[in-house]
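So the structure is just underneath, and the comments pick up after that.
All protein chains of the complex are present and in place, except for one that has been dropped.
Let's look at chain A:
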Amino acid sequence: MTTTTARDVAGSVLDPELPVLSIDDLGILRDVTEDDQGRVHVQITPTYSGCPAMETIRTDLVEALTTAGYQHVSVEFVLSPAWTTDWISDEGRRKLEEYGVAPPAPAGADGPVALTLSVRCPHCGSVDTRESSRFGSTACKALWVCQSCREPFDHFKTL
């Protein structure tokens, strides 16, 4: 029962770069365990090897769990199995689009990186969009432009 609670608290921590998504939505929360001494151990996995948000997420996890009454919290980064955008929940995809970020296409299992042929504009819904830069404001996003409403937008890269 208590493990569920610790997991709920951990899962509700927000991603600092996409503050509408919880780390549970993003699929980077691996495991939360609590031992009989009340010590909580959290495992998270990075989206990209160099993702600079990981340290912030670690701090936020410790703070959230400490505030919720867990005195001994440890956070571990695990690399394997590698995160994929397929682990973003349906709820997470919906929130991304509402936030103005086009969600990633399905990656599929271990295949080559799929080239995205068309991305729907999160502002006006048009599919008349083009890639402006394969690399965007953060490691996980590419920059796109809508040809219909002329607005630029981020696209969460399929990984």
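Following the convention adopted for this analysis, contacts are C-beta pairs under 8 Å (C-beta built on N, C-alpha and C of every residue); 3 or more make two chains touch, one makes a residue touch a chain; residues count from 1.
As a convention for this text, contacts and distances are computed from a predicted model.
Trainee: Which of the following names does UniProt give to the chain that is not shown: "K+/H+ antiporter subunit F", "Polyisoprenoid-binding protein YceI", "ABC transporter" or "1,2-phenylacetyl-CoA epoxidase subunit PaaC"?
Mentor: "1,2-phenylacetyl-CoA epoxidase subunit PaaC"
Trainee: Touching the left-out chain: which of A:Leu14, A:Ala68, A:Cys124 or A:Ala139?
Mentor: Here the residue in touch with the unshown chain is A:Ala139.
Trainee: Which listed residue, A:Leu29, A:Cys51, A:Ile88 or A:Val101, touches the chain dropped from view?
Mentor: Of the listed residues, the one touching the omitted chain is A:Cys51.
Trainee: On chain A, where is the contact patch with the chain that was removed from view?
Mentor: 46, 48-52, 78-84, 112-113, 132-139, 143, 157, 159
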